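Right, subunit A next:
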Amino acid sequence: MIVRAVPVASPVRDAIRRRMVVAWAAAVVLGFGACRLAAHAAATLPAPAPFEELAYYPSGRALEPATLGHAESMADLAWLRAVQYYGEHRITDLRFSQMRHVFEILTTLSPSFESPCIFGAFALAQEGNDFAAAEQLMLDALERRPRSGRLAFEMGFLYFVKPGGRDLRKAAEYFELASRLPGGPPSAARFAASARQNSGDLVMAHELWVQVRASSPNRYLREIAERELERIEKAIATGRQELAVHRMSRPVVVVR
Partner candidate 1 sequence: MIALLVARNTFREVVRDRVLLGIVVGGLLLLGVTRLASPLAMGEGLRLTVDLGLSSISWLGLLVVLTVGTALVSKEIDRRTIFNLLSRPLPRPLYLLGKWLGLTLALAAVSAILGTALWLMLAALGHAAYAGSISEAVFLANLELAVINSLAVMFSALSTPVLSALYTLGFFLGGQWCDDLRRFASHCPPGLRAMIEGAANVMPNLPLFNMRTLASGGELTTWTHLGLASAYAALYCACVLALASAAFESRDFK
Partner candidate 2 sequence: MSMTSNPSAPNALNADHQPLAAPASGRPAAGRPGVTSDSGPAVSIRGITKHYRHPWTQKVTRGLEPLSLDVHRGEVFGYLGPNGAGKTTTLKILTGLLKPTAGTATILGVPIERVSSRTRMGFLPEQPYFYDSLTGVEYLEFVARLSGMPGREATRAARAWLAKVGLGERERQALRKYSKGMLQRLGLAAAMVHEPELLILDEPMSGLDPFGRRDVRDLILEQRERGTTVLFSSHILPDVEALCDRVAILLEGRLERVATVGDLVDGTAPAVEVRVEGGRVFEIPPRLAPVVERADAGGSTGLRLREPERLQELLAWLLAERIAVRGVTPIRPSLEQLFMAAAEKSAFHAQDVRRPA
């Protein structure tokens, strides 16, 4: 005969249950208190500048051993940081003091990572108003990858849209180089010829910016291209070429 046991109250189980409830309640209260305290601290204490820890990153050469053979992945992560850094400063103060440093790290870790070089150079030139830094960034990249037609082409483009005065001679040199190297766009030779002839400045500039807007996967670069295209089209439509030319010729002074 099977006798089913009648459940009886167990003082031991009750005591354990009570202790569990107390522990849970303590955890909830303490956790809530910690969250409130953190929120209060964020509201009252001075906030650190976003992404300024980038200043504490050592150079790319110093960082490379620390990547333990995963320089490409570290470069990718640095790229994500760099994009966030650019976006943050673009909507606030347009100050990109760490831009050169971050892109130097990036390009040292991964010389084959061309897009950040190109983006960094144009961001520095067009929005950071530091053409010298932009030029050096591209030159360093080309030194590491001298056979890259894409880099050569973008270097030519950089000289062509140089704020404060385009450098057609250098632009033509690099367009010609790009036409001879693998990876250079098919239009490179034509751009070189146009630059050499020193004519159709706005037309050629318009073509180059259209290419950027159509092909670049970088949203920020496409926005830069859109802005320049508006200026050039307005200049062409009104016949006031100085609008676009001034943009290209007049150095823009920025109070840092």
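Keep in mind how these were chosen: all candidates are chains of the complex that A comes from, given by their letters.
Please note the rule applied: a residue touches a chain if its C-beta (ideal position, glycine included) is under 8 Å from a C-beta of that chain, and two chains touch if they have at least 3 such contacts; residues count from 1.
Keep in mind it's a predicted model, so treat the numbers as computed, not measured.
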| item | value |
| --- | --- |
| Given options 1 or 2, the chain of this complex that touches subunit A | 1 |
| Touching residues on subunit A, where the partner in the complex is candidate 1 | 65, 68-73, 75-76, 79-80, 83-84, 110, 112-113, 115-116, 119, 216-220 |
